[in-house]
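Every protein chain of the complex appears in place save one, which is left out.
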Amino acid sequence: MPELSYREAVRDALSTAMRQDDDVFIMGEDIAEMGGSMGVTHGMLDEFGPERVRNTPISEMALAGAAIGAALQGMRPIAEIMYEDFMTLAAEQVVNQAAKHRYMSGGQLTVPVVFRTQGGAGWSPGAQHAQQLEAWFVHIPGLKVVFASTPEDVRGLLWSAIYDDNPVVFFEHRTLYGIKGDVPEKIEPIPIGKARVHREGEDVTVIATGRMVHESLAAAVEAEKEGISVEVVDPRTLQPLDEETLVASVKKTNRAVVAHEAVTRMGFGAEVAAVLQYQAFDWLDAPIERVGSRFTPLPFAPIMESYVIPHMETVLEAIYRTVNKKA
Amino acid sequence: MPELSYREAVRDALSTAMRQDDDVFIMGEDIAEMGGSMGVTHGMLDEFGPERVRNTPISEMALAGAAIGAALQGMRPIAEIMYEDFMTLAAEQVVNQAAKHRYMSGGQLTVPVVFRTQGGAGWSPGAQHAQQLEAWFVHIPGLKVVFASTPEDVRGLLWSAIYDDNPVVFFEHRTLYGIKGDVPEKIEPIPIGKARVHREGEDVTVIATGRMVHESLAAAVEAEKEGISVEVVDPRTLQPLDEETLVASVKKTNRAVVAHEAVTRMGFGAEVAAVLQYQAFDWLDAPIERVGSRFTPLPFAPIMESYVIPHMETVLEAIYRTVNKKA
Amino acid sequence: MAKVESKTTLAKSDLPDVLREMLLIRRFEEKVEERFRAGELPGFLHVTIGEEACAVGVCRALEDGDVIASTHRAHGHTLAKGTHPNEVMAELYGKQEGCSHGYGGSMHLYDVERGNLGANAVIGGGLPQITGAALAFQMRGESRVAVAFFGDGATNIGTFHEALNMAQLWKVPAVFVLEDNHWAESTPESQHSPIRDLSDRAKAFGMKAIKVDGQDVEAVYKATRQALDYARSGKGPVYLHLDTLRFSGHYIGDPQVYRPKDEAKKLRETRDPIELLRAKLSMPDSEFEGMDAEVTEIVEASVEFAKNGTDPAPEDALKNVYA
Partner (left out) sequence: MAKVESKTTLAKSDLPDVLREMLLIRRFEEKVEERFRAGELPGFLHVTIGEEACAVGVCRALEDGDVIASTHRAHGHTLAKGTHPNEVMAELYGKQEGCSHGYGGSMHLYDVERGNLGANAVIGGGLPQITGAALAFQMRGESRVAVAFFGDGATNIGTFHEALNMAQLWKVPAVFVLEDNHWAESTPESQHSPIRDLSDRAKAFGMKAIKVDGQDVEAVYKATRQALDYARSGKGPVYLHLDTLRFSGHYIGDPQVYRPKDEAKKLRETRDPIELLRAKLSMPDSEFEGMDAEVTEIVEASVEFAKNGTDPAPEDALKNVYA
């Protein structure tokens, strides 16, 4: 099994799809010569040329919209929105157009477009360059929402997203680009809608996304030392959501922690908690704990930033709380 | 006590504030001669003139941003975004600018702006003219979010929003403009952050917003006939959220239904459910029921639209489910 | 090529047919107003009375394979692009036989088979998608043009700016058709735009602009052909400015309190695109009346068709959310 970084894994999915399929292309700001602000598309200009690795003006709305328009013609464009914060600028096209064309046309259109974007704090970018807004898009019928946490997952899921006939909002996490992991020799599509159980456990289920998957796995190791057996599950796709796997896990462990980097209030964890308390009500031995960023914009100073976003320790504390709070 | 329609109540708050305070003004598309697409500002042009009842070009982003800029200079602008769906176009200014200026400046700025908008289905406007997106803004630290359901509340809360030094996203519901209700002679500010218990009950708490407050009150009357005593609470302000009142109510009734017109998935009800299961875990005798729109864009045909959005009956069914599902 | 040349102007013999098409739209819209007032039509509707020459002149000029994106004022474009009145009317009645199968409604008419990518209830919403469709044509080397309609009010929204700018930057085969009726709802152009000639918008992108009288269907057709040829030949997009007039309210039911009472009426007397063409053709009254009777019948039949259409089942609402 070759080892790839998360960044290389994204690139591999993009390049492989572009090699096998003329209809796949990528557009975004500074993705050509510069290889994107995160270096994801590095080298792709040389292989595919400026038409298919297409630099755009700073026009998030039109770039999203043009990708939708090309998708309506049967192409499979990938629109890169440099930072998740700028999804606010593309929101109209993503939410009112991409998500709804098929429905409003009574099924005449398909919109096979991927909106790739990234965010995440921990490097002091300040309040406008690291928000996590995945919850917004989970609220919009017609969109699929993916948030991958490992090289293997990001590659297999991006592949599925590219070949999905629906618009997919695809979240990457800025601080994960450098992590490495084994991936299958050949790209294996990972179905959209399947959670991944990263670690089995008996006492508590931690449901985590993005960076928090890794923090949660580390917390699980710590908790183990205290005799607490932690199951860690990454939903991977937030829409559709693999409720079955999440609920089954919680029915086994009887306790749940939901962890993401987005602000807790109205974050994805709220939806997961609402689903779990409903479907596993009689199995829950403690309230579902939510772990997320504190309710502030992201501050610049590293000391404050680190206080705002969740870490391994935050998850660990939530695990401890949930096991002590016996019903 | 005079009687006002919801529409008149909004107008009364706007006009009274504009009479007493030169810094208050309103801007939006077609609000002058036409009085706004919902007739809310009808007649205000005559009283206040085109400077202060200011028609804008179709530029949701700049209209929101210009209001922010005027607010930064100490004015108290009210920006009307004609339909909630178009908040997607103003999102960048509301979310990255208004919500964050005070924080990013370390407290140097205040942003006393109100973004008034409205939405809501039930009249077949189709998928792009009736979405309910309040959940998006609840997820954004720095914003306050209000959603009023009665003439009295809408007037008192809009008053408070205008005089709040923070940006407030103020949701009105399209189908409520015509409803009438008693209001105090003089405007009484209603504090942002206080829920309203519309009806006391013993067996189940229905927490509802906007149009669903009325559907829930009607459902409560029906349930009463079956011997079920229903408490109906309207949070009124979604951010800050009066968790205390909601939790106290549920600790009394031991059962909860959360109802809004927005899509259930990742809707505001998810947050309420997550809060309640956490804070009232040991008091809950049944899973928290969520009532909201089905997971589709809004269809045009009335038959389908009516099927998608929740009604009195939907709430009633949820009430029945929750009382039968005894823990 | 020859084919293209021959279509640069409308043949004299085609003009009666053009007139019939405009008249059909007019009668259709009048019927829609009537049925709305009778309480039969749900939702939010905008008619295109006064602007028929724009829809017909543009759509007639298109080749097979060309696509359009329409606006909230979509009935005329949809009919002109070839969707049968029955299907449009059925959509307004929310029936399965409607051109969007009851999912869309007046502001979301689609007919993908006929190259109609859909009406849009968000101002400017369709424009970037036309840039994108044209980009697809360019990348695939297809000889097709993508056409977007928009109004004067739409030239104020960022979407417009970004979409046209990008189209020009990449020289994609697109035509952006401004139906300039000088009103955005209740807001006159002088109150919503700082410039008095909206052709100047194109200067910000260095885009070729063509301006014509939107009440003269022959002029519209000719200008559209010119624009299409330019775009199709790879020279880049064109900004096609049609100077037109809105004879009705913004939406059906609009009391137009903001507009001088007889403005529309007066304009109608001298600038009605249908009357202008009729006069040009010196069509005898009897012939015109025959034509009128014919289209009126089509429109009546469309109402019958729509009323007899199939209501969707409530649960049909759950379909078509995902492919």
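List of remarks:
Should a chain be cited, it is by its letter among A, B and C, assigned in written order, with residues numbered from 1 in that chain.
The rule is simple: a contact is a pair of C-beta atoms (placed from the backbone, for glycine too) under 8 Å apart; a residue touches a chain by one contact, two chains touch by 3 or more.
Keep in mind that what you see is a predicted model, and the values were worked out from it rather than measured.
The hidden chain, counted over the whole complex, makes contact with A, B, C. Residue-wise, the contact with the chain that is not shown comes from A:P125, picked out of A:P125, A:P141, A:P235 or A:P287. Interface note for the absent chain: among B:G43, B:G106 or B:P191, the touching residue is B:G106.
Screening C:H75, C:K95, C:R144 or C:H192 against the full complex identifies C:H192 as the residue touching the chain left out. The hidden chain makes contact, of the residues A:N55, A:T245 or A:Q279, with A:N55. On the side of subunit C, the interface with the absent chain consists of residues 156-162, 165-166, 168-169, 191-195, 200-207, using the contact rule stated above. Seen from subunit B, the chain kept out of the figure touches residues 25, 51-52, 56-57, 59, 61-75, 77, 92-93, 96-97, 101-110, 112, 141-142, 144, 165-166. Residue-level contact of subunit A with the missing chain is found at 29-30, 32-34, 37, 55-62, 85-86, 89, 123-129, 294-297, 299-308.
In this text, only the chains that are shown with their structure count from here on.
Each chain gets a centre from the mean of its Cα atoms; for subunit A and subunit B, those two points are 30 Å apart. Separating the centre of subunit A from that of subunit C, both taken as means of CA atoms, is a distance of 40 Å. Chain contacts: subunit A has residues 92, 96, 103-104, 141-142 touching two or more partner chains.
Within subunit C, residues 100, 102-104, 108, 120, 122, 125, 158-159, 321 each touch two or more of the remaining chains.
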